[in-house]
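The complex is shown incomplete by one protein chain, all other protein chains being positioned as in the whole.
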Amino acid sequence: MTEAMTRNEQVRGEEPRIGVFICHCGGNISDVVDVRRVAEEIGKLPNVAISTTHMFMCSDPGQGLIQEKIKECGLNRVIVAACSPSLHELTFRRTLNRAGLNPYLFEHTNIREQVSWVVEDKELATRKTTRLIRAAIGRIRHLVPLEKRHIPIHPAALVIGGGVAGLTAARDLACRGIEVTLIERGDHLGGRMADLGHIFPTEDQANDLLRPLIQEVLATSKIRVYTHAEIEESAGTIGDFHIKICVGANGKPGEVVEAHVGVIILAIGLEEYAPREGEYGMGLYPQVITLLDLARELVKEKPGQEFTLNGRPIRNVAFLHCVGSRQHHGVHRPGPQGKINDYCSRYCCTGILHSACELKKRYPHLNIYEFFEDIRAYGRGHEEYYTKASEEGVRFVRFDPLRPPCVEKDPRGESPLLVRSIDRLTENMEVEVPADLVVLGIGLQARDMSKLIDLYRCSVGADRFLLEVHPKLRPVELAVSGVFLGGSAQGPMDITEATAAAAAAGSKAAAMITQGEVEMDPFIAKVNEDLCTGCRICLSVCPYDAISRDEEKGIAIISEKLCTGCGTCAASCPSNAIQQLGFNDAEVKSEVLALLGVPEQEPVGA
Amino acid sequence: MEQGRTETAKPEVAEGWEPRIVGFLCYWCSYTGADGAGTARIQYAPNVDIIKVMCSGRIDPELVSTAFAHGADGVMVCGCHIGDCHYINGNHKTMARMPLLKRLLADLGIEPERFRHEWVSAAEGQKFAQLVTEMTEQVRKLGPLNWPGIMHSRGVGHGQDLRPWGE
Partner (left out) sequence: MDSNGQVSGKLKIGMYWAASCGGCDISLLEIGPHLLELIQVAEVVFWPCAADFKYEDVARYPDGYIDVMFYNGGVRNSEQEEVARLLRKKSKCLVAYGECAVDGGIPALANLKTPEAIYDASYHENPSLDNPDGTEPQPITECPYGELEIPRLYPQVLRLQDVAHADYRIPGCPPSAERVWEVIQLIVGGKVPLENSGVVVGCYDKSVCDECPLEKRMVKIEQFKRIHQARPEPGWCLLEQGIVCMGPATRSGCGALCIKGGVACEGCFGPSGESEDQGTAMIGAISPLLNATTEDRAAELVNQIVDPAGYFYRFTFGSNILRGRK
């Protein structure tokens, strides 16, 4: 550690000695870009100590080459021109680290995804490559050694939400010996799942699955469980949250419980789409109900009883797919926030098919119609419901999403309702179907999470659900370290998917606690106290409230823990008193100037 | 310079001139979107050279002026769609800066087509490619901006290099 610090100090005083390594990428780059010519041209530029190429920079020999040249040529800066930094920037930073050079004295230039793969003309591609490497040289001259931030993590977890996802996450964490506080806003554990009967695809009874899980959670001393509980206050920062929880029955304020935790899992779930008054007859006709209303009814119904609604026997049931999902502007009314749900809610096709099969099993005489846009029975064991439903005589009508079905009173009075639609399966023939019961396959939408979103600075997608850092590389993490996505707060999911997500979140949270600390990139913003006037403009731009005012000094101060490195404050400061490490004004401007081929220090017009 | 009046010389378009456009892209959405165009092997004009920042909120209008001042024929600023910002609402601040910046540039005679501000998501490689090709063609029609040339011809930064008075 001391050796590294000494080397860092040395580097600050040295002239840049830059090593430029250009990757052939096995032809992916070199088939288009004349990498050898680029290496030669770049080698002539000032401060470039070595400029060379290699077949695969990311391979062991490729990395070895960098390490070798760092020692041999006394390099104190390294540029690798290769694929996108999203793939291997980390790899090469580690290479530098192994060679005893600060990993942030590195620049990764993208000449594959953004050059060789998109530019046909070899000459233009080669010149573009030279320009981009020249820009990197301009930038790298100004880079200084940086250290990752290490934030300690208090070894305890908070799970918000006592549904199946929250229970799963809490149990998994407790299994690893971690203290958990589990809070549930409602009056029972098990959430939405507890209302259901048979669930797809295993046909288990929902509560048969929930009961042992709940018992496990309640039995262990590692988990403190509170129902009727909500967060009143949350203070602290990453790895060190101090949370006040209000526990009260029937909405009355009760005791306040405190939790000191290092990680938080958001398992708050979502809500059902509430059809608008009049949408497919909802609220106008008592015969229109939602899919989940039906599911809850079926739990209560004893088999063998006749299927009735308000005393009237039910013969014809119509299911409507895509209610509150896959909506179109101009066709569907936006919700209270002015937004439509243009996404697919995933669970409903299989849910409807499952309910249709369930109904057919209990009441074989029923005529069942399904009005669908597409059938998305994508999961393991889901397609079987479609096959079964077809075999059992469920009739499918495929509607045009821009001309959805109509639900209206039967003018002839033979049936309570009629459902009319065009059928794309029969070349847009108009279909009219009698219905004693219309079941709307309602979608799922994000619930009002504004308080939590504000508290923990969650990124939110355009669909109003919480947004993960990266859907493939970091699917259950939020941009704020230590807060994880445990289930359907992230998007419409069925129980299978929600429990998988919760288990993943639990695993990630446990890993963080086991590490004891989280490493964060050093690209934070810093205030120059001599230049800061305390005008407070930066305070209003930080998305994370990481900037506060030091009343004594009358200047802005930025929390190292909370700053996520967006650089917005740095761009807003009218005095340029805030600089973002790794992206400060000198670094970015030099990159621009070098890109345009301007030697530094020259004023405009000279 | 014997004549009293000076006229701004129209920049001569050198043969083989290619528009030089600087693109400031935010890493999480637009830069990744540009990568996506590459993965899909979509071919597009090479005239936009990309400078990566973490968030479009980092893009100080000063950087846009700097790019034009030092020879860029066009500047592009790309960020995440509103509501999709990796840093919650950094892109809101970018958006708020645009009207004043566009007005300033226009007041200084920089044609509006030379500066573009667009939202590009990580999945919009095709959109990015089209955007680049479209902007390149628009700037090509306008010709080089050559700001350093204009300023140099007006003596900005160096005067007329005269002898001291009396010599």
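Each chain gets a letter, A and B, in the order it is written, and its residues are counted from 1.
Note that in this section contacts are C-beta pairs under 8 Å (C-beta built on N, C-alpha and C of every residue); 3 or more make two chains touch, one makes a residue touch a chain.
Computed from a predicted structure; not experimentally measured.
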Options B:Asp35, B:Asp60, B:Asp84 or B:Glu124, residue touching the unrepresented chain: B:Asp60
Residue in contact with the excluded chain [from B:Arg20, B:Lys52, B:Arg97 or B:Arg116]: B:Arg97
Of A:Cys246, A:Leu284, A:Ile537 or A:Leu562, the residue in touch with the unshown chain: A:Ile537
Hidden partner interface residues of chain B, rising order: 1-8, 60-62, 64-66, 68-69, 92-93, 95-101, 103-104, 107-110, 145, 147, 150-151, 153-160, 162-167
Footprint left on chain A by the chain that the document does not show: 528, 530-537, 539-541, 554, 571-577, 585, 604-605
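What we mean here is this: only the chains that are shown with their structure count from here on.
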Cα-centroid distance, chain A relative to chain B, in whole angstrom: 32
Chain A - residues contacting chain B, complex: 84-86, 110, 112-115, 117-121, 124-125, 128, 131-132, 135, 457-462, 467, 469, 479, 523, 541, 543-544, 564-568, 570-572, 576, 580, 583, 585, 588-589, 591-593, 595-598, 603-606
Contacting residues of chain B [partner chain A, same complex]: 18, 20, 22, 32, 34-35, 37-39, 41-44, 46, 49-55, 57-63, 66-67, 69-72, 81-90, 93, 129, 147-148, 151-152, 154-158
